[in-house]
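Here the complex is missing one protein chain, while the rest keep their positions.
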Amino acid sequence: MSALTRFAANKLALVGLVVLILAVLFVTIGPIIHPTEQVRTALESANLKPGVDGHPLGTDALGYDVLGRLMIGGRTSLLVGIFAGILATVIGTLWGAIAGYVGGIVDAFMMRIVDAGIAIPAIFLLLVLSSIVQPSPLVMILVIGFVSWLVPARLVRAESLSVKTRDYVVAARAMGGSHSRIVVRHIVPNTIGTVVVNATFQVADAILLVAYVSFLGMGLQPPATDWGAMLSSGLSLIYQDAWWLILPPGIAIVLVVCALNFVGDGLRDVFDVKGRTS
Amino acid sequence: MTTQTVLRIDDLRVRFAGRAEEAVAGVSLDVSAGEVVALVGESGSGKSVTSFSVMGLLPGTATASGSIRVADRDGEREIIGSTTAELDDVRGRVVSMVFQEPMTALNPTMTLGAQIAEAVRNHTSATKAEAAERAVELMRQVGIPDPERRAKQFPHEFSGGQRQRVVIAIALACEPRLIIADEPTTALDVTVQAEILDLLRTLVRERGVGVLIITHNMGVVADLADRVFVMRHGRVVESGPAERVLTTPDHDYTRTLLAAIPELPPAAFGGAGVAGEAHAFDEPANPVISMRGVTAGYRVSGRFVPAVHDIDLAVGQGEFVGLVGESGSGKSTVSRLALGLLPAHAGEISLLGQPLGSLRGRAARRLLRDVGVVFQDPGGSLDPRMTVGESIAEPLAIHGRGMSRADKRARVAELLDAVRLPKDAASRYPHEFSGGQRQRVGLARALVLKPRLLVADEPTSALDVSVQAEVLDVLRVLHEELEFGCLFVSHDLGVVNQLTQRVVVMRRGRIVEQGPTSDVLRAPRELYTQELLASVPSPDPVAQRQRRAARAGLLEK
Partner (left out) sequence: MSQTPDQLPATVAAQAAVAGARPRRHPFLFFLLRRIVQAIVVIFVVTIVVFALLQMLPGGPARGVLGVQATAEQIAQFNHEQGYDRPVWEQYILFLGRLLSGDLGQSFLLNMSVSDAIMQRLPKTLLLTGLSLVIALVIAIPVGIFQAVRRNRGADYTLSTLAIIAYSTPSFFLGMILIMVFSQGLGILPAGAPQGETVGDVLLEPQRMILPVITGAIPLVANFSRYMRSSALDSLSEDYIRTARSKGTRFRRVLSRHLLRNSLTPVIAMLGYQLPVMFGGALVIEQLFNYPGMGLLFWSAAQSSDFPVLLGCVLVISIATVVGSLLADIIQAVLDPRTRGGLA
C-alpha cells in the first residue's frame, strides 16, 4: 500500500486535510472576496447582530466586521502557529537526536535542561516573556517555538536511542561505517516518521498556545488580532449573549486544531509510527 | 471416547478472517491419561493454533469448526461452541496450559504465590490462606527450593527456568486431566531444558495426567513423547508411536525434517579420565583475530559489571571455530569484542595482526573492511528502509572507493547468486522475504568485500530446522570457496559439531574447554561440557535413552 493510500484509508485524516485546505483558503483568499475595514473603528455600528447591514457574522464592540476579523485574525493564528510549530520541531529534533546518539554525560546534561524546561508551565513562561518584550508575530513565533521544543526533544531522543540499538545500526558500525554515515543513512530515515508526525501535533499545540496567550491579553495589540484575542474581547460581552463574538473564533480554533490532530493520526499510520503524541 | 482418553480432536478446522487458506485444515488427534503426545511441525504448520483451540484461546478473528472433546469428572465437554463461562470453568480445572516464554508469562506486579493461588481459588472454595499454602506446596513439588520465602517474591527475581517451573505449578494447581505445553523449553538453555523435561516426565508418571506437547524440536520428542503427530500446512501428515516415527518415518516430509537435523556427537565421555588438562591443538600462525587475557564488561547504572574474564582465543586464516555456551556465558560479549564494538578492560585483542586498542577513528574503521558480521535476528539486521541491493552494497559504499555503479551492481548480483537468491531480489525490501532468505542477504552483505574474518552470532538460532540447513549449507560452500576465518557463536551443539573444526566452550564469562571439535565434543574433559553434551536431546529415541542415563550418572557426581 503506497503512502497516499494508507493516509486515505483513514477517513478522519482525509476530512482533516480538507478542513485545513479550506481554512488556509479562508484566511488567504477570504479577505479578497469579502473585504472589510479592519483598522479604523466604526463605533456607530458596534455590536450588531449577524445579518444586519451586510455583516454576515455581525460586528464587535469597536464596529469591526466579525467575519472579516475572523479571516484576518486567522492569518495571524495560522501563521504564528505553523512557524512556531516548525521551529519547535526543528530545535527539538536536533537537540534530541544529538542527545540520543551521543549518549552518556552529554545526554544526561541535555536532558536535565529539558526536564527543567518542562517543569515550568509554558503559559507562565510565555506571559513573563510577553511582559518583557513587545509582542509582534515574529516575537510570538520565537517565544512559542522556544518554549515548545522540549517535548519533541524528548520524543526524538527516545526514538534515536531505540534506533541506535537496532541490529542494522550495530552492523553498520561493525562494517566500519562512520558516525555521520550512520546518522544520515540509517538514523534519520528511520526516525523521520516520528518527526513529521510530531511536527503536525506541534503546530496544533502552537495554535492553541497562541490563542491562550492572546486570550490572556498578552498577545498582539489592536487593531491587529487573532482568534484568541477575539475571544478575549468577546468575553467582556458574554453576559449580553453576544454569541456571534464568541462562537465563530472558538469554533475556528477547534476545527483547525482538531483537523491537525486527525491529519497527524493519519500520518502516523502512513509512517507506521507507534507510540503516543505529547 | 474411553475412560482413559482425555482429549479427542476430530477434524478441527480453523480459519482466520481475511485469509484464504485455513490455518488448520482438518486435524484429528487424541491423548490418553498418563501419556505424552507430541505435536511437531515447523513455523506455519498450525500446531500452535491447534493447541490454542483446545483452550478456547483463539483470537476473535478466528473461526473454528469440528470437535474438541476433553474428559471431565462426569463425562466429556465440547470446547467448540462453548460459552465464555463454560470455558472459564474448563480452563485450569480440566485443561491447563504451559506457554513458551517464561519471561513474559507471569504478571510482573504480582507475587508468585498469589499467581498460583489465583488458579486454586478460581475453581475451589479455598480461602486465601489455604490457597497460599497450596501454592507453596506446588512450588515445592515443581522443585523450587525454599518455597515459603520465594512465594512472596516477584517474577523478575527468578531465572527463566524457575519461572517456567512456576508456570507448570500454575498448570497443575487444580489437578487437570490434560496439560498442553506449547514449546515449553524453546526459550530455555539446553541444561535447563533437560531439567524441565525431567520434571514433566516425573509429573506424568506420578499423576497420570495427559500431556500434549507442541514443539519443533525432534530431540524433545524423542526424550519425552510416547506418540507423535507431524503437522505441515495445517494437516497431520504422519502419526504413530514416537520410536517408530523417529527411526523409520513413512512420510517424505518427516524424513526431510529428520535429515535436516545436524548430527550430535554421542554422549560418551572418554575424556573424563584427564579432566582439567587442556586439549592439544595447533595455535594458528597468523590468526585473523586473537585475544590474550581479555576481560571486558558493561556499565550498568554507573557500575562496571564484568561479562568475560581472561579470554584466550584465536581464529586462524580459513579456520572455522565454534563458540558455544548457554545464556550468560559471555559468548555474545566475545563476538562484540571481536568486532571492536566493545573495548577490552584488560588484555589484548589483535585483529588481522593489528592491536585493536591502539587504533582510533578512520584507521580502525578501515580495518573493519576485512571483517564481516551476521546477526541472529533476521528481522532487525537489515535496515527496513533500504532495498536488499543497497544493504548488500553498503560495505562497498563505505570502503570501496572508485567502484563504478555498474561494478557495484555486478558484485551484488554475484553475491545474490552465491547465496542462492534470485537476481531481482536486489530491488526489493527486506519485509518481502522470509527469515531464512533475510539471513542469506545478511551473509551476502557480510561477504561482499571478501573478508578475512566472519563473525556469525547465532545466525540460525531463530530459523526453522530445514531453513537452517539451507543457510548453513550456503555458509559452508562459501567458506570453502573464500577461505575466511569464521568465529561461529552458537548454543546449538549439533550445528557446531557439524560445521566447525575447533570449538571453545564458555560458561559464566570464562572459557571452560577449548580444542578440536572432534576431541572436545567426543571426549570432553570438563564436567560442564559433559553435562552440556548430555543435556542436548537426540532425535533418536534409543540414543536419547542412553543420553538420559549418561546425564543422570553425571548429575550424581
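When the chains are written out, they are named A and B in that same order, and each has its own residue count from 1.
Methods note: contacts are C-beta pairs under 8 Å (C-beta built on N, C-alpha and C of every residue); 3 or more make two chains touch, one makes a residue touch a chain.
All values derive from a computational prediction rather than experimental measurement.
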Residue among A:Pro35, A:Gly51, A:Pro121 or A:Pro222 touching the omitted chain: A:Pro121
Residue, one of A:Leu48, A:Ala153 or A:Val170, that touches the chain absent here: A:Val170
Contact with the hidden chain (one of B:Ala259, B:Leu341 or B:Ala410): B:Leu341
Positions on chain A contacted by the hidden chain, ascending: 12, 103, 112-113, 115-125, 127-133, 161, 164-165, 170, 173, 204, 208, 211-212, 215-218, 228, 231, 234-235, 238-239, 241, 243, 246, 250, 253-254, 257-258, 261-262, 276, 278
Hidden partner interface residues of chain B, rising order: 55, 57, 84, 88-93, 96-97, 99, 101, 104-110, 118-119, 122-123, 154, 156-159, 167, 170, 173-174, 297-301, 303, 305-307, 327-328, 332-333, 336, 340-343, 356-357, 359-361, 364-365
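Just so it is clear, only the chains that are shown with their structure count from here on.
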Between chain A and chain B, centroid-to-centroid distance (C-alpha), Å: 49
In the complex, chain A residues that touch chain B: 166-168, 170-178, 181, 185-186, 189-190
Of chain B, residues touching chain A in the complex: 339-341, 362, 364-369, 371-373, 375, 377, 380-386, 391, 394-395, 398-399, 442, 445, 455
